[in-house]
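Only a part of the assembly is drawn; its chains keep their places, and the rest are absent.
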């Protein structure tokens, strides 16, 4: 993929490009502040974006955070997709700007057809909140370079509509092109829900937890890396931090090159 | 639907004629449906006396809902006064009882508000929506104080675990609490799940919420300043939750079927999330003079309370209330309990900005009235005055009852049926089987099936959540300042002795907070009882309040507010008296929190406190013998204080690696939980002088088990000795089984299966 | 084999947040002229054997006691022609019952 750092400003001290990452707030977004905090922890600058604004300001990348935008009414992500900000996000994503959709953000990305497939209600019909083991399948996207392929990480999963569905052809294509970025690993579950048909916490086909577009700049996943960035809170682990350091590195190295 | 568009007045009046104040004065003899609205004859007479005429239909609607048990606390008021009278002095209390929720100072300029409320009956009728709107209501109480809601908790009680109806009620309630709280972005950090046949038909769905604010952001429900505008914002007003008002709105009594207006509402958590955000934005810009949420009794309550707490004068134009259903009558509008609405009092020059913020969040906001110089609450409809009352008489001067109470005759027999006389396990094999049975019993088993349906990560400040002893939140990222909250109640203890039972509930919540390293500061309660018209229930109620107020005095933790839920009964059978107590604590640095998991081999296990033979009301007596009788464990509040001091000091000085309080299920339950959480076994030795059964199952209060690294052992035992707290070494963290030497060994895997399979098995 | 459809809608006086959210989104999508949207559930039941009055009575009972909570919802039961595939059948032909 090509990275075009609009990262012009530098933060005087380190002389390092000041990477600005936008976080969109839709009505009903919930993890927007947490995502901003994770971005700050990773050393980048979070920029709040408002759903009614078309402009993305001077951001280098955008995160669509978790939550229940528009209450998840109709279908998760289906109403947010039509917000003014999404028009610009779709445009810029097609031009190569990195976009990460977490949980509700992933749902918005599928509804906006930036990513293939759709998200449906968890197979066991319950909201599920737990610490989830994932396998990193693709460490080459803009958001995953600080992981290694095959690495296993734990980050929180919390959603109602986390069942990834696509037709067989699409699934085969995703696999063939290496676009399955994360897969649910193991079923170390103590909640006692009956195991799903697909042996995933929500019935996702082929245990898919996250995917990317063909160019690798748009990534969506259900679990929440932003809640595994500070050892004091959340899961007590920091397995989610590399998402945000990856994107930082993408720009720092892009700018250095 | 046969309602007249303009809303009929009182029956007997021509349907088209509005029942105005003038009309009411001119037609004193018209029959009014006071009984159908739940008023007693003398209460109706009192309304007439207060007004000096008969009430209009709208006034009757307001008085009837505001003077209901739910809104007026008429049976409980007299007794609840003790919480104020006996309140220990506390510098931390910024706002006490009487407001939407009490406010507690936690230092560094932060204040915390918290409250627990019941939504019992609606949750039985429609579990999902009943529970969901319960969460919605309590969260609005918190916002109304000017605080950002930061977490919820949900103490729940259901009928027998294996009763078919529990399978209907529990999953719906849990999904509703999760559905609403998750969508609001509030972490759920604790609660309770208790099963007992006494709650069949009367499940208790209590919901609590906590909010955080800066000291100078505290807002009270008060309308002062003539000319200030009253703004109604949030959802449109619909015909839901009107209850008796449809009687007023119908042309004759006969066509007012009770089922016409469902008492259950559907919640819209998305709307509430927008309400939170726009309210906090308005607070931040200092646009608000007074604030009130709309809950029970809707606009009747909000307008009369705001006015009554201010100078008393307010004029409201009911035509300006945005409606979802244009056929609603004024009486119905006044009584509607449509969810997700708030009322703000705003200075005229700030109204435009307030409305702008609402518009930013797509929240409908309308000026519906203004504060006036006078002392009357006046409400207009189609240009005519339909309400003209002294707001205080509606909101604060309702009837007060001194209901008769009497210790029931059966109490003696119940207490004489001593649980300590129950047969103990005959041998080690039976003891082992009893442990497994206990751990697998619905009340002791893992609640992960429930709690994993709740988001406990959102907002990124959750330091501890279920299954820890208390939930803990970080309040300040820089300093690490945090708060802890635990809720507890034990209906079995309280049935055996209401005074002691209430104290035990408080002691347990207090202990749970201290176990995590936080200092208990303040108390809120939700008092769930049967019918106050039954002298036996009333006795339970008065005893429980007395016990709670006395104990708060000793522990130095004032009651900041609470909620009373009466009439939890089916026919003659009341639920166990069930005071649910919430204790809020503060911790200066959440990094030193004490978790409950035994995580490292070799840590020494100490039992703090004293163990006596106390089986009355215990889980063991219930699970093994299906028995309820005798006396509950004794309470020693000074000991609770000492134990808390030691647990807090040990956390501050890094002396302990884990701690878990002992409550229902006794020591073996606590050790099992801590072992399973840490994935480590434990070897236990029965101390000299105790029988194995007493050691494992007794529920003596004032105890906790702690894991102490060897390096800290001398320092820790030294501290306990110096302070006079009994601390007995009872074992070590070791291996992958829970072993009681000379008795039995239970592999963790076997314990885990027993502990984790029960609830999913019952609800699958 | 026949298909019986049970439609479950919130009662008119009950708030329908989902329908409201859809309606509020319409102008933004450029759709005018829709004054109200309500969202409910549609159950398609494939019934073995004939759908006679007795069968319909039982399905109404099922709807009343299980598929709907009549405290807040109304339901409507109807028989459909044998469909090609679920979800894309022609519309209903016989109204078999309703409840208020």
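Letters A, B and C name the chains as they come in the text, with residue numbers starting at 1 for each one.
Everything that follows uses one rule, which is that a residue touches a chain if its C-beta (ideal position, glycine included) is under 8 Å from a C-beta of that chain, and two chains touch if they have at least 3 such contacts.
Just so you know, these numbers come straight off a predicted model, no measurement behind them.
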Full-file chain stoichiometry, since only one instance of each kind is pictured: A x1, B x1, C x2
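What we mean here is this: only the chains that are shown with their structure count from here on.
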Pairwise touch network: line, ring, star, complete, or other: complete
Mean-CA-position distance for chain B and chain A (Å): 36
Contacts with 2+ other chains: residues of chain C: 17, 21
Where chain B touches two or more other chains at once, by residue number: 268, 270-271, 362
Chain B - residues contacting chain C, complex: 125-126, 129, 235, 238-240, 261-262, 264-268, 270-271, 324-325, 338-339, 362
Touching residues on chain A, where the partner in the complex is chain C: 70-71, 73-74, 79, 82
Residue numbers on chain C that touch chain A, as the complex places them: 17-18, 21-22, 25, 28-29, 39
